[in-house]
Structure formats: C-alpha cells, structure tokens
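Following: one structure in structure tokens, then a few remarks.
Here the complex is missing one protein chain, while the rest keep their positions.
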Amino acid sequence: MVNLTPLEDHVLILPIGEEQVTASGFILPVDEKKKPSKGEVIAVGAGKMLDNGSRAPMEVTVGDIVHFTQYSPDEIELDGKKYLVVKHSSLLAIEK
Amino acid sequence: MVNLTPLEDHVLILPIGEEQVTASGFILPVDEKKKPSKGEVIAVGAGKMLDNGSRAPMEVTVGDIVHFTQYSPDEIELDGKKYLVVKHSSLLAIEK
Amino acid sequence: MVNLTPLEDHVLILPIGEEQVTASGFILPVDEKKKPSKGEVIAVGAGKMLDNGSRAPMEVTVGDIVHFTQYSPDEIELDGKKYLVVKHSSLLAIEK
Amino acid sequence: MVNLTPLEDHVLILPIGEEQVTASGFILPVDEKKKPSKGEVIAVGAGKMLDNGSRAPMEVTVGDIVHFTQYSPDEIELDGKKYLVVKHSSLLAIEK
Amino acid sequence: MVNLTPLEDHVLILPIGEEQVTASGFILPVDEKKKPSKGEVIAVGAGKMLDNGSRAPMEVTVGDIVHFTQYSPDEIELDGKKYLVVKHSSLLAIEK
Amino acid sequence: MVNLTPLEDHVLILPIGEEQVTASGFILPVDEKKKPSKGEVIAVGAGKMLDNGSRAPMEVTVGDIVHFTQYSPDEIELDGKKYLVVKHSSLLAIEK
Partner (left out) sequence: MVNLTPLEDHVLILPIGEEQVTASGFILPVDEKKKPSKGEVIAVGAGKMLDNGSRAPMEVTVGDIVHFTQYSPDEIELDGKKYLVVKHSSLLAIEK
C-alpha cells in the first residue's frame, strides 16, 4: 500500500501503457504519443467541497482502471515509483 | 456492450459520418471537414454535480444519435474501436 | 416537423434573411453583412440547469421570430435544410 | 408600440443624441464621440435568472431615459428605426 | 439635487481634487496623475443582486467622501457638471 | 486614529520595512525588492458579502502585523502618511 493520501478531489494514479519498440529497438516512453492516458487508481481524495458544505462523491475506487486527460499532470515519486495526481474532473471513464 | 463507464457529465460516443471519396478515389477522413459532428451514444455518465449536492440529469440515453460540437474531443481506443468522450454541455441536439 | 430535439438551453433556428442582389446580379449570402441575425424558432431545449436543481424557463416557443447574436453559431444540416443551434442567452428579442 | 420583446435581462433602447454640425455643415453621427450613451427605454426583458430560480428585478421601465455603456451594443432595425439591445448590467443611471 | 439615479451597485460621484498649477501657469487636470481618486457621493444605487434574491447593502451614503480606484470610470455630463459612475466594489474607503 | 473606513473586504495597512542602505549610502525604498510585504493593520472593512447574504468574517483586527501579497496595492495618502488598501484574500498570515 502506498503511503500517499490525496487531498480534496485528487486521485493518485499509477500510469499504465504498452511500451512501444521502434524498428531500431528504441523504446519510446509510454504514453508519449497518445492522449488521453490510462492508469490504475491507487488512492482517492475525499472529494470536492461544494458550496452547500457537502462533498461531491468520488466516482472511482482503488483498483479501478481509468482513462484521463490532463495537460500536465503532477508527478510524485515515492519508493522508486512515479505516481500521477489527477483531479476527478479530469477522469473520463472507467474501463471494466 | 462496451466496457467503458463515463464519469461525471461525460458521454461516450461512437462517431458517425459519410465517408467522402474524392475524384481520385482518395477517402477523406470522416468529419474532417464538417463541424459539428454526429455520433451514437454508447454510454452516459451520472451527470454534473450541482452546488446543491444533486446531479443535473443527462438528457441523452444509449442509442441516441446526437449532434455535438467540441474543439478537440478526447478519444479512447478499445477493442479496435475509436470512441469520443464529450461533455453533456457540448451536445447540441438529438436526431430522431 | 424537424427530427431534431435541442439539448439544455439550445434553440434550433431556421435563419431568415432578405437576399441581396447586387447591380451585377450576384446574390450575396443572406446575413453575411448584417449582425445580429433573425430566424424562426423550430425547436426549443429543456432549459439551463440552475444550481438549485431546477431549470431556467425558455422564453421562446416554436414559431417565434427571434433576433439573436452569436459569433459563430453551430450549424446542423438535415433533409437539405441548414439549421442554427443558438443558446437561449444569445437570443435578444422576439419580433411579434 | 414596437413589436419587439427583449429576452432575459435585455433592454430595448432608442438612442438619443444631439446631432453635431461641424463648421462645414457636415453632421457627425450621434454618439460617435461620446461614451457612455443615452437613450429611451422602449421595452424591458423579464430579468436575469438567479441561481435560486427567481429573476432579478429590472430597475427601468418603458419611457425611462437611461445612460448606459456597452462596447458594441447589438442593433436591431425595424420599421426604419434602429434600436439598441443592452443588458441591464450595462445600464448606469436613469435621468429624471 | 442631481436628476440621476444610479442602477444596481453603481455610485454617482463628483470628483474632488486639488488643481495643480505648473510654473508656466498651466492648470493640470485634476486627478490626471494620482490614482486612486477621491470624490463626493452624489447618489447611490439599490445594490448588487445576490444569488439568494436579496441585495448586498451599499456601505456609502450621499455626502460621503470616498476613495476609489477604477481603470476607466464612466462619465456622465449633466447641467455642466461631469459625474463619475463607479461600482461599489471599486470603492476603497470612506474619509471621515 | 486614522479617518479612513475601508469598505467591503478591504484592509487599511501602514507598510513596515527595514530601510536598506547601500554601500554608497543610498537608501533603497522599503519593500522595493522583497515580496510579499509586511504592515500594520490600521482599519478593517465589514467583510465580503457572500451569496447567502451574510458577510465572511475578517480574520484580522487593528494592530495586527500582517504579511500580504498584492501585485499593485492601492495607495491612499492622508495627513502625510501613505496607506495601502489590500483585500482580505491577499493577506497571507498574521505575525504574533
């Protein structure tokens, strides 16, 4: 289990991607050429605070495979892994 | 049935278009020249969260043919098909 | 009756305009030179969702002649006719 | 009575201005050089819809002489007269 | 008493300033070089409409000397006097 | 006591700073090189009006030493002193 708790409506995501090997054997970075991206939900924030004082529910849970789009997602490196922090509103769909 | 569940007020759409063949036989990409676009609704999100804590109802259902306009819709490829993810507010009309 | 149902606060409009014939007999496109534009309301959306969960009433009905202003209205072609899709907030006045 | 009913918080205004005659007898267009402008209220919309579902009251009535400021007010020509359509929030003051 | 009634959250102000005479006797326009400006409140609008349907109270009354800042305040000339129309949110402080 | 009452969520501040003397004896203006700035609270406005009709409480009182950040704070000169007018949202912290 990762020791990171996302805040507000942030979702912690471990990116997933098929590595692409070019003819010359060079491995292109994952997701370099495809947008939006795909990843596994690792941790979920409490949700966005609404003006009526309650929180908007988060529609994803740990383990979900999500597609998301974000121009420049924030990265957190911990224990040798690179996580992305994405807002709930940047999530597009859950893949089942 | 597609294994993608859109989040918030997103709608998953399979684009529809008449392929256009030029005199030289070259097939122009569908919808390259016409905006807005048209497609079939494949899956529908839960709806936009309002500040009073309820969700705005989604006015489309699976199978609807919709016209929509979006500068650069997000694309998700799955099982060889290319889907578009469009926000409900970018939908213009249902064609009956 | 047109088979298009506008969504949210969109209004489907059939543009009206006096064709202008120049001295050389060339017909200028309608409304090319005059802004705002005028049209007949063909179909009306359900209305904009307010933050209290109700919809703002649409102030126009089918058959109304409306003046509207919109930088670049969306166009939908169906059965050989070219419709405009305009938001309610872009409507200026009803002509009686 | 004019056959135009403004929508939402729009106000229909007939512009007023002292024509300015230059030394050479050329009549400068009214209001070309002075901002804000002045006019007579001809018709009044129902008012802006608030998020609580009620309308903000319109503070002007037909016949009022108002000062307003708007970068590029929309114009509607009808029966040989040129009306301006101005939002209530662009009105500055009533002249009594 | 001036015959101008400000609308919404507008305040009608008569600008105050010490005229500045240069060495050559040329009188510089008041407030040309100093920002923010100062003036006397001549008339007060009803107040900004809040989303709950009530009005935000206006914190100034006729006769108050106020400091305000506004990039380009609207001017209304009436009976040979030049008034400024400033929004309540552009007022900084009352000088007692 | 200063004769200035700030309006809405404005705070009247007397800037504090250590004057900096360069090797050549030239005194650099206070705070010219350091952002954010520091000052003493001289007077406090009534608070920002919320959409529910109440005011957000002001978290500072007269005499507080505050750190604030504002690109170009408004200045009011009175009785030979130069005050700054800063919005409450531009205040960062109280120094105790």
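In order of appearance the chains are A, B, C, D, E and F, and numbering begins at 1 in each one.
Just so we're on the same page, a residue touches a chain if its C-beta (ideal position, glycine included) is under 8 Å from a C-beta of that chain, and two chains touch if they have at least 3 such contacts.
For clarity, every value in this text was computed on a predicted model and none was experimentally measured.
Although one chain is not displayed, chain F still touches it through residues 35-36, 48, 50-52, 54, 56-57, 59-60, 66-67, 69, 88-89, 91-96.
Counting over the whole complex, chain A has residues 3-8, 10, 12, 43, 46, 49, 51-53, 74-76, 78, 85 touching the chain that is not drawn.
As a working rule, only the chains that are shown with their structure count from here on.
Separation of chain B from chain E in touch steps, taking the shortest path, is 3. Comparing the centres of all chains, each the average of its CA atoms, the largest separation from chain D belongs to A. Chain C and chain E have centres, each the mean of its CA atoms, that are 41 Å apart.
Distance between chain A and chain E, defined via averaged C-alpha coordinates, is recorded as 51 Å. Residue positions of chain D touching 2 or more other chains: 51-52.
Arrangement of the chains shown, judged by which pairs touch: a linear chain-to-chain path with two open ends. Pairs of chains that satisfy the touch definition comprise A-B, B-C, C-D, D-E, E-F.
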